[in-house]
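Heads up, one of the protein chains got dropped from this complex, but the rest are sitting where they should.
Our next item is chain A:
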Amino acid sequence: MPDTKQSRFVATAVAVTLGATTLAACGSSDDGTGARSGPAKLTYWTWTPGMDRVVDLWNEGPGKEQQITVTVKKQASGDTLVTKILTAHKAGQGPDLVQAEYQALPTLVSNDAVADISGEAGDAKEQFAEAVWQQTTLGSDAVYAIPQDVAPMMFFYREDLFEKHGLTVPTTWEEFADTARELKEKAPDLDLTTFSANDSGLFAGLAQQAGARWWTTEGQKWKVGIDDAATRKVADFWGGLVREGVIDNQPMYTPAWNKALDTGRQIAWVSAVWAPGTMATAAPDTAGRWKMAPLPQWSGDDTVTGSWGGSSTAVTTDSRHKAAAAKFATWLNTDREALAALAKNSGVYPAATNAQLSDAFSEPPGYFSNQPDFYTQAAAIAGTTAPSAWGPNVNVAYTTFKDAFAAAAKDRSDFGAALTKMQDDTVADLKKQGFEVAE
């Protein structure tokens, strides 16, 4: 999910123009005139490559029987798409279906842009892990989306270089810190990894693993826990490593970072299940030399991971065919054939638990051909994903994270102060938007 300057600019520009009016809107939904399904023509905004081919399966199969035709309109992913959906919703011109990252759902729900489909799609619940499903219900009885893909976090390391330097794969974060120090001692030119502030999802996932719950509700009020004990522990841990100089402090996804991975100057990466795709581009020459292991734990007995990414399919309140749209969303994310096609055409790691061990995942990704049980392990790790708690202004928290933590990492200064700023900015923005915030 590399975030470009451009996308951030667009998001800001649009947000500024929309002003508080859109964002503060939080009201009743016009009840559905669209309870009937088919015949219907639906439009679907998604960024997933190859989705048009998956949708063709629907249009030629179940969709044809039920006279529900879906048209894919491919979009660019990220916060900019959320803003675009909200703009379209303001004009009543939204599509029928949208792809939405889990952390964007509360924003869409609080703007009344996505519909409650619990009546049509509530039965899909059994197909997903509890921690995944709760992200689409926001802890209520409503269902705002069907989970599509999940991104459990893992630890990736250069097997050959770990061996060469006599390192063992860390199973706890304490061991992780020791490994970083040990490597720095043996080979001062190399770094175990880097702390990068250019993708907030990574930090959010690490905090989630530690048990942080950033947004919770207390009655009618939001409670922001970004500087809670769990997150503070994570921030201090990484801040300490950066200050000590045993890991690098340069951002990810830059040409320099690609080179560091490819030439073995950085020998590990904390990432998620989609890492093989990124690494194939970033470090093409070291394919087959990396291995995946579970994320290090905070205490030896735990087996918990966070998630970094993942998205869902939601039905909009603008749709005049909500029942039909919900039917398609359910098919797309629970049907065996659909999930196999998503895996094959789009490289989607499915949220549906059964599909994680389907035939599509019997072979490891090409980049990890040396680890035949890659997806068996991945499925086991996915089952240990901690629940997450998103709020209506994740984008603000993420933006502050990028600015404050990037500066702190660069100066090797206190991460705690950056975390406090993240908390304060998020609370201030919630209040500005008109939400009540519990102190």
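Throughout what follows, contacts are C-beta pairs under 8 Å (C-beta built on N, C-alpha and C of every residue); 3 or more make two chains touch, one makes a residue touch a chain; residues count from 1.
Convention: contacts and distances are computed from a predicted model.
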| item | value |
| --- | --- |
| Omitted chain (choose from "Sugar ABC transporter permease", "histidine kinase", "Metallo-beta-lactamase superfamily protein" or "Alpha-E domain-containing protein") - UniProt protein name | "Sugar ABC transporter permease" |
| Chain not shown: contacting residue from A:D262, A:D403 or A:D424 | A:D262 |
| Full-complex contact with the absent chain, from A:N249, A:T278 or A:Q297 | A:T278 |
| Among A:S77, A:T171 or A:Q377, the residue in touch with the chain that has been omitted | A:S77 |
| Which of A:T48, A:T69 or A:Q266 contacts the chain that the document leaves out | A:T48 |
| Absent chain, residues of chain A that touch it | 1-2, 4, 6-7, 10, 13-14, 17-18, 43, 45, 47-49, 52, 73-78, 80, 84, 87-88, 90-93, 95, 149, 151, 201, 255, 258-259, 262, 272, 274, 277-278, 280-282, 284-285, 308-311, 346-349 |
